[in-house]
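Shown here: the complex without one of its protein chains, the others still in place.
Up next is subunit A:
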Amino acid sequence: MVSPAIALAFIPLLLTLLIRYRYYFVLFYRAILVRIWKDCVTGLSREERAYQYVLTTATPGDPDSILDAFDVWCNKVEFISNIGPKKGKILDRMLMEQGPLTVLELGAHCGYSTVRIARALPLGARLYSVEMDQRNAAIAEKIVRLAGFDDDTVELIVNPSDEVIPRLRSDYGLDRLDFVFMDHWKKSYCPDLQMLEGSGLLGKGSMIVADNVLFPGAPKFLRHIRKSGLYEWKIHRATLEYSKGIRDGMAELVYQGIK
């Protein structure tokens, strides 16, 4: 039997771990424990609860107010891994600079980033938003329509990204993608990027933005962009959405083509 004194000697270690990784513990609590609890209590999914909140508080037809409502809900009530206000501003700036006409969004989730991108698009631009999950896609649809974007601006595709990308050219008649925003499964970042390269939709100057490359992180994706030499790239360092202490980054890639 281990004596109590030795157990007491482990207290500093415990304290250290608790303090050092406090943000991760908080995140675990908010994103998982609270979610499970609320799922059990309300019988609704997290996205549906968020939608209800947005519906009751935000002004219909006003994208800003919808985004604000989301931010408030995610900060105060529960945690949803949207892109968040801080990284969203970076995204807005890039969109403003680029002025893309054809935008592909992988992973719409519940429509926060879709609204954000659609808000910053120039006139006549079109956003293709891909979402795999049926229920999330339904909510995203409602949110987008609530924000006042019609079918011409935002088209929601309910399918896994690896099925959609090869058919973009044939089914949707796309020649070139000016801007791609990735925020779906982190594991699919790398294969989807390779698929995009293979499809020939990326031209010189096309921009690809990938969220959450450091946390939860997409190491294979980073390794690929480092090695392939097809891109000019940088990582915008920031913190994880709705959390102060967890470091995260957003990768910005500009396709250069084969030199």
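What we mean here is this: contacts are C-beta pairs under 8 Å (C-beta built on N, C-alpha and C of every residue); 3 or more make two chains touch, one makes a residue touch a chain; residues count from 1.
To be clear about the criterion, contacts and distances are computed from a predicted model.
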{"item": "Chain not displayed: protein name in its UniProt record (\"Mago nashi protein\", \"Transmembrane channel-like protein\", \"ER membrane protein complex subunit 1\" or \"TAF1A polymerase\")", "value": "\"Transmembrane channel-like protein\""}
{"item": "Where the unshown chain meets subunit A, residue by residue", "value": "1-3, 5-6, 8-10, 12-13, 15-16, 19-21, 24, 186, 214-219"}
